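Below is the structure I would like to discuss, written out as structure tokens.
What follows is part of the complex, with its chains left where they were.
Think of it as A and B in the order they're written, each chain with its own count starting at 1.
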Amino acid sequence: MDSKLLVDAINLTLFGMGFVFVFLALMVVVTTLMSASVLRLQPNASLEGSGPVIDDGIDEEAEFIIREAIKMHRRN
Amino acid sequence: MEQLNLLWINTGLHQMVWGQGLMLLVGILLIYLAIVKKFEPLLLLPIGFGAILSNIPGADLAVGDGILHLFYQVGIESGAFPLIIFMGVGALTDFGPLLANPKTLLLGAAAQFGIFATFLGAIGLTSLGIFDFSLKQAAAIGIIGGADGPTSIYVASILAPELLGAIAVASYSYMALVPLIQPPIMRAFTTSRERQIKMVQLRDVSKTEKIVFPIILLLLVALLLPDAAPLLGMFAFGNLMKESGVVDRLSDTTQNALINIVTIFLGLAVGSKLMAEKFLQLDTLGILLLGLVAFAIGTMCGLLMAKLMNIFSKNKVNPLIGSAGVSAVPMAARVSNKVGLEADPHNFLLMHAMGPNVAGVIGSAIAAGIMIQFLG
């Protein structure tokens, strides 16, 4: 029974890892095609700012600055 | 006198068993790590507090009608809390870097080998008689390697609710420890020269691409792996709310009030799974050990995949961004950047690492769907 368990686990690992790769590789293809179509259909599409931005970090920083400003305001 | 005696009998002190005392210390430790060491405080502070509340002798907060048990039933047993958090994470995620360089999705795929290797390891150790994990339990433990808290909790709540407390604690603790766990592995599996590879500046990504992407993700999941649809569906929904730009008030609330409220109750509910008699077992030690292994293997596979891709591709990627494929957003991406700067102080990898970083979120959810489909 133990060996049955191990065989099941190995099978699941192979199929699972395979499926993860297939799925994400498919996403690479589909995403690339999608981007190509979008860029062809909207050649001059308004781009968001300059280059992708990590919202998180920068938002947090800005929020922090604003909060500090409010704190300073409160102290005065 | 009789009443004084009754009072004494009812105190926590009198009713306490050693395990509960130990768990109070574990709760304090988690709070200490959250506050002083800044270990994922948003989750570990509520979880630590929940651990203390759950182990108060005689209070019975984590069983029956206890408030923490109610939070658990309403929010975790139903699946609602992790799914809502995932919606919030979606609303906080920017797929721009991924869309600018889609092949980094493969790095997010490779890093999921940490999940499956750990699953295999847990079953192997069971075969050897060292631990005693079922396939379901091993799968739930493996998902720790996905380095995504809500995914871990969601899978554990379905496949192995009895291990949920330990799995959540391991998951968030190791995510906090990513800056300690990853760099040695990154240095061991890359040459100094590889670490100095400069990547081409990412192209601009249009708003339309960002809007279409979550819909494509949803449809692919719908067609190929329905069991991943709850997780990735809510994730894509959150992202679409953000990127569409037409429901800003919903998106703002999702990113703030809603995710905050759910985080508080998720943390307390997870804490309810840290009751002494369930947590203080050899299994927990195994989970902590295997979780660490999962992170390490995931990191390693991400790096190796990047090196493999460089063999076949003209546009070289810096292998350091491969380790970000485990997710642990955005910590792992920052670690890639930091180790990259050590090798070359002008080499900024942060943006490039965000691609595999968010790909890792998708990859883990896919792995989770597979586990649920075959074992759930």
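Note that in this section a residue touches a chain if its C-beta (ideal position, glycine included) is under 8 Å from a C-beta of that chain, and two chains touch if they have at least 3 such contacts.
Just so you know, these numbers come straight off a predicted model, no measurement behind them.
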| item | value |
| --- | --- |
| Composition of the entire complex, counting every copy that the file contains | A x3, B x3 |
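Just so it is clear, only the chains that are shown with their structure count from here on.
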| item | value |
| --- | --- |
| Inter-centroid spacing, chain B versus chain A (mean Cα positions, whole Å) | 14 |
| Of all residues in chain A, those that touch chain B in their complex | 2-3, 5-6, 8-10, 12-13, 15-17, 19-21, 23-28, 30-32, 34-35, 38-39, 42, 45-48, 50-57 |
| Of all residues in chain B, those that touch chain A in their complex | 92, 94, 96-100, 102-103, 105-106, 108-110, 112-113, 115-117, 119-120, 123-124, 126-127, 135, 138-139, 201-210, 212-213, 216-217, 220, 224-225, 330, 350-351, 354, 359, 362-363, 366-367, 370-371, 374-375 |
